[in-house]
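Supplied in structure tokens, the structure appears directly below.
Only one protein chain is missing from this complex, and each of the others stays in its spot.
Coming up: chain A.
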Amino acid sequence: MTTKIVIGLDGTETGERAIAFAKDLAKRIGTCDLLVAYVIEWSPYTFQTPEENALRHKRREEEIDLATTRIVTPAVDALKTAGFEAHGIVRHGDVAETLNAITVEQGGSQIVVGRASADGFKKRLFGSSTQNLVMHADVPVTVVN
């Protein structure tokens, strides 16, 4: 049976470390599928102007395109070149919730993320995405320093 590992990227160098760790893990496990996920932080409860609403679909497509071409596809290509089975996914939403939802939906057995650096006040108030993921995920989470 193939084990699926979800790698959560955030576009920083911590993601590189998460990929390196997942590669190492996959080698040890053997038959392993790596799913590279990037979540664009987004809330359905923010307030927008009418013009922003009208442009929203266009912006969403641009955001997905940017995340796919700049972050996810290069990572997936690199993994494939290194001989791994790899796929990519980009989605909008709350980072922790969405990463967990993707994992459950795709039958992932664990999540690997880099230790994200959230800005001070927000982190103190709500915790970082990584903290929230560790607290609420339905599968084991590995946080790579």
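Keep this in mind: a residue touches a chain if its C-beta (ideal position, glycine included) is under 8 Å from a C-beta of that chain, and two chains touch if they have at least 3 such contacts; residues count from 1.
Definition applied: contacts and distances are computed from a predicted model.
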>> Tell me the UniProt protein name of the chain this structure doesn't show, selecting from "ABC-2 type transport system permease protein", "2-oxoglutarate oxidoreductase", "Alanine:cation symporter family protein" or "Energy-coupling factor transporter transmembrane protein EcfT".
In response: "Alanine:cation symporter family protein"
>> Of the residues A:24, A:61 or A:138, I need the one that contacts the missing chain.
In response: A:61
>> Can you say which of A:49, A:81 or A:145 touches the chain missing from this structure?
In response: A:49
>> Could you pull out which residues of chain A are in touch with the chain that's been left out?
In response: 40, 42, 44-58, 60-61, 63-64, 91-93, 98, 101
